[in-house]
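Got a structure for you, written out below as C-alpha cells; questions coming shortly.
One chain of protein is taken out of this complex; the other chains stay put.
Every chain is named by a letter (A, B and C) in the order it is written, and numbering of its residues begins at 1.
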Amino acid sequence: MSHNTYGHLFRVTTWGESHGPAIGCVVDGCPPGIGLTEADIQKWLDRRRPGTSRFVTQRQEEDKVKILSGVFEDDRTGGPVTTGTPISLMIENTDQRSKDYTEIRDSYRPGHADYVYDQKYGVRDYRGGGRSSARETASRVAAGAVARLVLGPSITVRAAVVQIGPHAIDRSKWSWDEVENNPFWCPDKDAAAKWEIFLDETRKAGSSCGAIVEVVADGVPPGWGAPVYGKLEADIASGLMSINAVKGVEIGAGFAAAALSGEQNADEMRSHGNSVEFLSNNNGGVLGGISTGQPIVARMVVKPTSSILTPRKTVTKQGEDTDIRTKGRHDPCVGIRGAPVAEAMLAAALADHKLRHLGQTGR
Amino acid sequence: MSHNTYGHLFRVTTWGESHGPAIGCVVDGCPPGIGLTEADIQKWLDRRRPGTSRFVTQRQEEDKVKILSGVFEDDRTGGPVTTGTPISLMIENTDQRSKDYTEIRDSYRPGHADYVYDQKYGVRDYRGGGRSSARETASRVAAGAVARLVLGPSITVRAAVVQIGPHAIDRSKWSWDEVENNPFWCPDKDAAAKWEIFLDETRKAGSSCGAIVEVVADGVPPGWGAPVYGKLEADIASGLMSINAVKGVEIGAGFAAAALSGEQNADEMRSHGNSVEFLSNNNGGVLGGISTGQPIVARMVVKPTSSILTPRKTVTKQGEDTDIRTKGRHDPCVGIRGAPVAEAMLAAALADHKLRHLGQTGR
Amino acid sequence: MSHNTYGHLFRVTTWGESHGPAIGCVVDGCPPGIGLTEADIQKWLDRRRPGTSRFVTQRQEEDKVKILSGVFEDDRTGGPVTTGTPISLMIENTDQRSKDYTEIRDSYRPGHADYVYDQKYGVRDYRGGGRSSARETASRVAAGAVARLVLGPSITVRAAVVQIGPHAIDRSKWSWDEVENNPFWCPDKDAAAKWEIFLDETRKAGSSCGAIVEVVADGVPPGWGAPVYGKLEADIASGLMSINAVKGVEIGAGFAAAALSGEQNADEMRSHGNSVEFLSNNNGGVLGGISTGQPIVARMVVKPTSSILTPRKTVTKQGEDTDIRTKGRHDPCVGIRGAPVAEAMLAAALADHKLRHLGQTGR
Partner (left out) sequence: MSHNTYGHLFRVTTWGESHGPAIGCVVDGCPPGIGLTEADIQKWLDRRRPGTSRFVTQRQEEDKVKILSGVFEDDRTGGPVTTGTPISLMIENTDQRSKDYTEIRDSYRPGHADYVYDQKYGVRDYRGGGRSSARETASRVAAGAVARLVLGPSITVRAAVVQIGPHAIDRSKWSWDEVENNPFWCPDKDAAAKWEIFLDETRKAGSSCGAIVEVVADGVPPGWGAPVYGKLEADIASGLMSINAVKGVEIGAGFAAAALSGEQNADEMRSHGNSVEFLSNNNGGVLGGISTGQPIVARMVVKPTSSILTPRKTVTKQGEDTDIRTKGRHDPCVGIRGAPVAEAMLAAALADHKLRHLGQTGR
C-alpha cells in the first residue's frame, strides 16, 4: 500500500529528500545468514555515483552507506551476516550546496513534479527537487545490492544503455565488457563514440535528450512469478516505471511484437537433456507472468532531462505566466544514470519473487 | 501481496478457470451509496463479448453477470446502491464445449503459459488455458464497470486500437465516434478498412498478429497518484502489463521520448483563469507519479495470438520433441479484445487512486 | 489492507450478506497439489451448522459448499487437487425466511452494529444483520478446512468451550473426546450437565450469556511466526478478535500472568534427545512472536448474544427514544457456535505463517 515501499516479501522502503540531512532505506524480509558488509553495498553505489564524468551531474557526493541494523556476526565464520531483521541503510547528504532556490520555489519547472506536488500536498521541499529528486535512487541501488546477495552468484543482473537521443546501438556489436569501458553504459563501442559527440552538442546547446536502457537477468530458473496481477512482467514494469523520468517499459520483443506474426513471435522449444531449449526469446524470459529459464530482458525509456538551460514557458505559484530556465548541475541525459537503478529494481523484483515462489509452492 | 488481486483501497480479486463452472470477482473497497445494478455492469460485458464479429473468437458466451452481495435498497430512492461491503460478481461458464484436450495436455504450446505452469505448480488445468485464459478478463471488465461508477460521470475512460500488425492509424484522422463503428475499436476509418483486409489474410493463413491499444482517461483532476513506488504510471503499468499477452506499456510520448529534446518534451504551462493550461501532453497527464489534470494517456502492446494453425516446434510433458498446431476458436488478433480490458484496468487504477488520495491528504 | 481479507500468503477474502442470494469466499495462495473435494470442506461446515440442537439458532440451512475454481484432476492420481490458483467457494442462502424487518430497519438494536453501520455508510442491509451477521463465519469455516489441508495431518487444531456464563469447566476433567459428546463443545462432562440447565433457564428467561472458547493447535514446529508486528500472537489475536461478538483474546496464561511471578511464569527447558522439552507452557507455545514447538493455546471471550427478548432502551433512525426486543431465532449463547470458527481462524493463521516461514527464511 505504501507508495514508498517496493516489494512484498523482499521489501524496500526508502525515505529522504535531496537536501535533507540524509537519505536511506529499510530493507525488510531479507533472509538470514547472508554475508553482508558495507563494502558489498558501497561498490554498487560507487558505480552509480554522480560526478564521475562530464556527462552526468557534477554534484560531488561521497555516498557512503552505513548499515545501522540487521547484521550480526556469524557463529561459525565470525563474519557479519544478515539476521532476518530489517536492514537499515543510511547515506548522509554531504554536498547540500547552499544556493538560491527562490526561482524554483515560486515557479513550476515544466516536466518536473513541482506543480503536482503543490496541487496534492500544498507544501513542497523545493530544494533540489526534494523527494522527487533522482537522489532517491541511491537508496534503490543500495537495496539492490542486498537483493543481489539474496539472488546469489548464479544470477547476474546487468544493464546497458541501448539508445541515446535518436541514436540506437547496433545490437550485433553488443559486448558486456564494453559497458565498463565508456561513461555511457554502452555495449557498442562505435555507438559510444557517436554518443560522446552528440551529448557534448546537447550539453553545449543547453538542451537534453532521452535514452533507452535495457536490463537483463541471466540465470533465473523457470517457475518464478505468478499468473494474473502478480505477473513477473507486471512487477518489473511497476518497478522500472517508478524510476524518475521513466515513461515506458517493455519485456522481450515489446512494442516491436505488434508487427510480428504469430509464427515469428512464438518462442519454439526443443528438448535439451533434462531441460528445454527455447529457439528465440521474444517473450523476454517470461510467459504468462512466470519465468521460463531464459534471460529476463526488459527495457525502459527515460525522458529527456526536464532541467534545461533553454527558457520554457511556465506559471508561478501565484498563477502568473513566466519563463524559467534551470541553472545548476544537471545531466544532459539522465538516462545514463538510470542504468544502475534499472539493475537495482530488477534485482529487487527477482529477490522478491524468489522468496514468494517458496510461499506460493509451499516448498 | 495476492497475485489475484489488483488495487489497494479499491480492490479487485478475480477467480475462475476458462472451463470451470464459473468465473468471477470480489470488488472490495467500493464506497457506499453508489447506484449499482446488473445492467450497469452488463453493458460493458456486452461490449467485450466474444462472438461479435469474425475477427474475434467464436466462443458464444452469454456472459451474464450476477451480483451476489454488496448492494441493497437505498432508504430514500429505494433503488439498489452499494453498501460498502464486498461486491461479489459471478459469470457462469455456459459454453464449455466438450472437446479433446489430449494434445495441449501433453504438449506445451509455444508462447503460452503451459510449460511454466507445469514448472511452477506441477499441475495445470489445461482446458482452454485454465486460469491463464483470456476469459479471466471478463471479470476485469465487470470490476471496471464498478470502478467507472466510483469515478463518476465527470471522468471517462476510453480505449482505441491504434496499430494492428505493421499498420498504424493516422492520428490526424482520430475520431472516438468511429471506434463504435467498426469491429476493431479503430478511431481511423481508413485504417479500419485496411485492417479488415489484413486480418482476413492473417486468419486465412492460419497466422496471427499483434496490436497496440491506447487508453485515455479524461476529466482526472490534478493531484491523484503518489511519488516514488506508488506512482500513477507504475500502477497503470502494472495493471496493463497484467493483461494476457501484453508485453509493453508506455505513458504519454513513451518510447518516442528517447528521441525528443528536452525543449520538445517539456510540457510548457500557461495560466488559464484559476487553473493551468499545458501546451502539450508528452507526459501523458502524469508528472512525478501524480496527475496533472490533463488526459491520462497510456498505450500497451499485445503480442500476436500464440494459438495459431501453423505447426510450431515444441516439447511434450515427457520431454520429447514434437510439433503442435492449435486448432479451435481463436482470434487472429487478441489485441482487439484487449481494448475493453485496458479501459477496465485504467478505470480500476484511477478508482483506487481516487480513494487513496483521500487517505494520503487526510481530507 | 482489505477489511474483508485475512492473511498474507494464505489469504481468505469473504463476501456476502445474511439474506442475499449466497455467501462465500476466495481462498488465495493455497499451494498446488493438495487433494481437495467439496466433502473435505463440507464435513467442517456440518459441524458448525445451526439447527443442530435447541441451544443454537434454529435457522435450517443446508450450508452446501460448492467449489467454483482452483481445483483440477491430478495427473497421477486422477483425483482433484489444488492448482495454485484461487479457490472460490460458494454457499447459497436457502433459508431466507421472509419476515417483517421493519423494526430493525428503523431502530438500532443495542449491542449490534446497526447504529455504527448507519453512521459510517449511511445505508445498511438490515435483513438478519446483513454483512455483520454471524452467517459470515460459515465462509471462515470453509476456508479453515482448506487451511487444515495446507497444515497437513501432523497438525491438529481443536477448540473447546471452557466457560459459559459464570460457569467455568474443571480443567482437571478435560477430555477432547467429551467435546464430541455434548452440544456445547464442552471438554468436561460435569460442566456440560450444568450448562444444559443454565442455558435452558437463560433461554426461557429471554436472556443470553457469554462464553470463553479455548483453541489449541498441536504439532506446530518451532520457528513459525516473526518478531515485532507480525508476531504469531498478534495475527492470532487479530483473527480471533475479528469473529463476531469476540471482545478479548489471550495466549497461554494470558491475563492470569499478571499475578504470576517471573519464576512461575518462565517456561523452563530441558534437553530432550535432539530437541528441547519445556516444563510448562505459560507462553502458550509462542515466545517473541515465534512458535516454540509446544501446543499453541489461545482463548477468546464471546459476549452475550445481543439479540434478546427482554426489551431494551434504544433510539430510532430518526433519533427518537424507543424500546426494542429482538424476536426470532437466536442462540442464547453465540459463544458455542464460536468454537468451530475459532478453529478455522487459528488454522488460517497457521497456514499463512507456514507459507510465510518459507519466504522469511529463504528455504
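Definition applied: a contact is a pair of C-beta atoms (placed from the backbone, for glycine too) under 8 Å apart; a residue touches a chain by one contact, two chains touch by 3 or more.
Predicted model, so just to flag it, every value in this text is computed and none were measured.
Chain A meets the missing chain through residues 1-5, 8-9, 11, 13-17, 20-24, 26, 28-29, 32-33, 66, 68-70, 72, 74-75, 81-88, 90, 120-125, 130-131.
Where chain B meets the chain that is not shown, the touching residues are 1, 9, 29, 31-32, 84-85, 150, 227, 354-356, 358-363.
Across the interface with the omitted chain, chain C contributes residues 1-6, 8-9, 14, 108, 110-113, 115-117, 119-121, 131-132, 136, 163-166, 202, 207-212, 222-231, 233-235, 237-239, 241-242, 244, 246-255, 257-271, 274, 276, 279, 282-284, 287-293, 301-308, 310, 312-315, 319-321, 335, 357, 360-361.
Methods note: only the chains that are shown with their structure count from here on.
Set against the Cα centre of chain C, the chain with the most distant centre is A.
Centroid to centroid, with C-alpha atoms defining each point, chain B and chain C lie 38 Å apart.
In chain C, the residues that reach two or more other chains under the touch definition are 1, 9, 29, 32, 84-85.
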